[in-house]
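The complex is shown incomplete by one protein chain, all other protein chains being positioned as in the whole.
Chain naming follows the written order as A and B, and within any one chain the residues start at number 1.
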Amino acid sequence: MGVVEVIRHDVVIVGGGGAGLRAAIAAVEADPKITIALVSKVYPMRSHTVSAEGGAAAVARPDDSIEMHGYDTVKGSDFLGDQDVIQYFVEEAPKELTRLEHWGCPWSRNEDGTVATRAFGGMTTKRTWFAADKVGFHMLHTLFQHSLRFERIVRYDEHFVSKLLIENGAVRGVAALDIRTGNVRVFIAPAVILTTGGAGKIFPFTTNGTIKTGDGMALAYRTGVPLKDMEFVQYHPTGLPGTGILITEAARGEGGYLLNREGERFLTTRDYGVGQKAELGPRDMISRAIIQEVEAGRGIEGPYGEYVHLDLRHVGADKINQRLPFVRELAKTYVGVDPVEQPIPIRPVVHYMMGGVDTNMDGATLLPGLFAAGETACVSLNGANRLGSNSLTECLVFGARAGQAAVKVARGAGAGNEAVLRRQGEEEQARLDALRGRRKGGERMSVLRNAMNAAMERGCGVYRDQNGMRATVQEIAQVKGRYADLGLSDASRVFNTELVQALELGNMLDVAEAVAHAALARKESRGAHSCRDYKTRDDQNFLHHSLVYFGAAGPRLDKKAATLGCWVPEERKY
Amino acid sequence: MSETETKTFVVTRFDPDRHAEPTTQSYEVPVRSDWKVLDALNYIKDEIDPTLSHRWSCRMAVCGSCGMNVNGQPKLTCKDSLAQYGDSVRVEPLANFPVIRDLVVELEGFLEKFKQVKPWIIRAKEKAVTEGTYSQSPEELEAFRQFSMCINCMLCYAACPVVANEPDFLGPAAIAIGHRYNIDSRDEGAHERNQVFRGEGTVFSCSYANECSEVCPKHVDPAAAINQAKFMAVLDWAQSLVLPRGGEEK
Partner (left out) sequence: MSLAHPDAMRSTRPEPTRTAPPFRPDYTTPRMRRYLLFDATGFLYLLVGFVVLRAIWALSSGSEAWAALLRDFQNPLYVIFHALCFVSVIFVGVRFFRLFPKAQPPRVGPLKPPPGPVIFALLYTVWIGVTIVFAAILAGVWP
């Protein structure tokens, strides 16, 4: 066994995207003496926060109110969101976005110098702050550049955290593969925050980049922390066919129409529950509407399956260039369509996981010392369906809160037994060394990945049914079995991306298992989970969060009550 | 339906534990007409040779991971169409950067230069969150907006002949981001940054090749930023002669 390097910090943050960077900044500001390890498998500016386009929501206008934002979010969540969490969120949202503006974020402006807002799905008024149509890019780069001011945030870029280190029932650090050298490094800290994003890559068609493999979720899950509400997977209505590249909801916010094969604006001519809001209805309803149109034979055939049209021609070149320049560029580059002249082909694609690591409002999990925030966590802010532009703000609000809470834990904690933790790190080094370039396996990575993707697409699509979900549960278990026999070819130590992919695949299979099991157990339709066998919402039996616990013989399911509040569940109609 | 044809990819390979210096390896890839270069590289990794290492993530030209030299030109491989190339395509790591492995280059040098220009808002006194946002007109935003679009893909560094010859030169992206903050109406740190601009990494090393702006996939136009920065750095120097305590903000 080799000697692993041991590095001590006060807090370890895994993942350097919107939530991770915000947590790091909050942590160093909370205590002038502590140091933070920001451990990310990619350089922070590559984090998938960068691809978000539309905007971030917070009350800004005088005709808006905290209560309205709260109500919209609760209703959008199909009444499964925890109302105490939502209350805190809508109060903090304007402060966080203002803080980001102070740090240099180039929010788009009104003529009078105030921050501009745009309309977004499921929001009763304009409260989405935006930066042209590249809000995630601007937010991430602002956070990253601001974080460079702090010498006490120490970055360990291109380090893949493959194991949580536990001592006496508490998390005391992480073991991370230094992708550059192939060596495992042990980071000892009394508090660890998981901010690794979601897991869209378990599906074949997703807006997500290749790095969204649910690493933090899997780490927590395997250590005994339950994953909450995993069945709720958001399908963004407007992704490009084939690549799945995101075309922002803001395109509809600026007036875009959705048209079927007959050129009909089907959200207004047929009843899909969105009422007057039409294209600005919540995402789950719009995605369902599009699938129903396609199933009724009114979709348009294409090389990558059927799609419908997003028509921006009437919005005009000026407004498109001013407010949707990136949309124009994406459509031209990836589907060869200029939205000024032609409608854009789109279809629903997986975009966001409402579910994640079960945490309280502080981001704390049931495992002492372990926190999670952002898309990785399920606080739960978004319940069964997330409103667009809430998640970027979520990263800021709960990233900050988790950072502050982690510092409190770090201050009170003891030093940790270095020998015990080092030995765990050495075991991890041995495990990875054995895995690297393991030729004797018979299974191929791309084959297993495709099998997992196909199973998830079949069983956990926009519409699900019990038979399909049952089959998916079995298929995922089968692929997991085959994964144990994975063959690897690259024996190099330096920058071995095949090894990283193998670890990511393992994480994805664990997350996929949780999603499939949770979906099968929820015998109702709520928010993004639409079950053909149980078409209505059942508040009597299912107004609760689902929990999935990892088990060697298969997952164990449980439930957790949703925190109700002043907003009483009602029929969700717009 | 996109048709398939076969193209040959000549790809740089380098493993420091095995090779004294980089070599190349050829792969025959069945490509679809709507593919980008990255699709071919991923096909190679998934179906032909899993030992090929390359960086990529978003595949929509916004994360900046996948910069490489294709047929001698720095490109974002997720955005670069294969259709424009003939039967043989050469894929190399980004020029001007030390090569870690295959198509993966060392980025720490860039991050050091980036940090030197202090890419954050510098103010004598920060505003409290309770006081709300700074007022900034659409015009003031437009002044620096273009320079804030940099995704740190480093194609500009790979293209720049000065970066190739002068290791101290700050380089296009770093200067562009420093300049972006200098002309942001909310910032008061121009004097500090201009000192960096006149320092070791001096902006005056730029000799107007304009290659950076030619290759930039986000139309940031770093050449414009660098040359604007030269002018403002001189003004700042002149101002500091007159006001020796170190000039006021612009």
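Criterion: contacts are C-beta pairs under 8 Å (C-beta built on N, C-alpha and C of every residue); 3 or more make two chains touch, one makes a residue touch a chain.
The structure displayed is predicted, hence computed values, not measured ones.
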(request) Can you work out which residue in A:178, A:229, A:249 or A:279 touches the chain that's missing from view? (result) A:178
(request) Decide which residue listed in B:158, B:177, B:196 or B:216 touches the omitted chain of the complex. (result) B:158
(request) Quick one: say which of B:48, B:129 or B:224 touches the chain that got left out. (result) B:224
(message) In the whole complex, not just what's shown, which of B:56, B:110 or B:134 touches the removed chain?
(response) B:110
(message) Tell me which stretches of subunit A touch the chain missing from the display.
(response) 178, 180-181, 494
(request) Would you write out the residues of subunit B that touch the absent chain, in ascending order? (result) 14, 16, 21-22, 69, 72-74, 92-93, 95-100, 105-106, 108-110, 112, 143-144, 157-161, 163-167, 171, 183, 207-211, 214, 221, 223-224, 227-228, 230-232, 235, 250
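Everything that follows uses one rule, which is that only the chains that are shown with their structure count from here on.
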(request) Calculate how many whole Å lie between the centre of subunit A and the centre of subunit B, each centre taken as the average of the chain's C-alpha atoms. (result) 27
(message) List the residues on subunit B that touch subunit A in their complex, please.
(response) 1-2, 15-18, 34, 45-47, 49-51, 53-65, 79, 100-102, 104, 107, 111, 114-115, 119-121, 126-127, 129-130, 132-138, 141, 144-145, 148-149, 151-152, 177, 181, 184, 186-187
(request) Please give the residue numbers of subunit A that touch subunit B in the complex, ascending. (result) 42-43, 45-48, 50-51, 95, 98-99, 101-104, 106-115, 132, 134, 137-138, 141, 145-146, 148-149, 180, 209-211, 242-243, 245-246, 303, 326, 329-330, 333-334, 336, 445-446, 488-490, 492-498
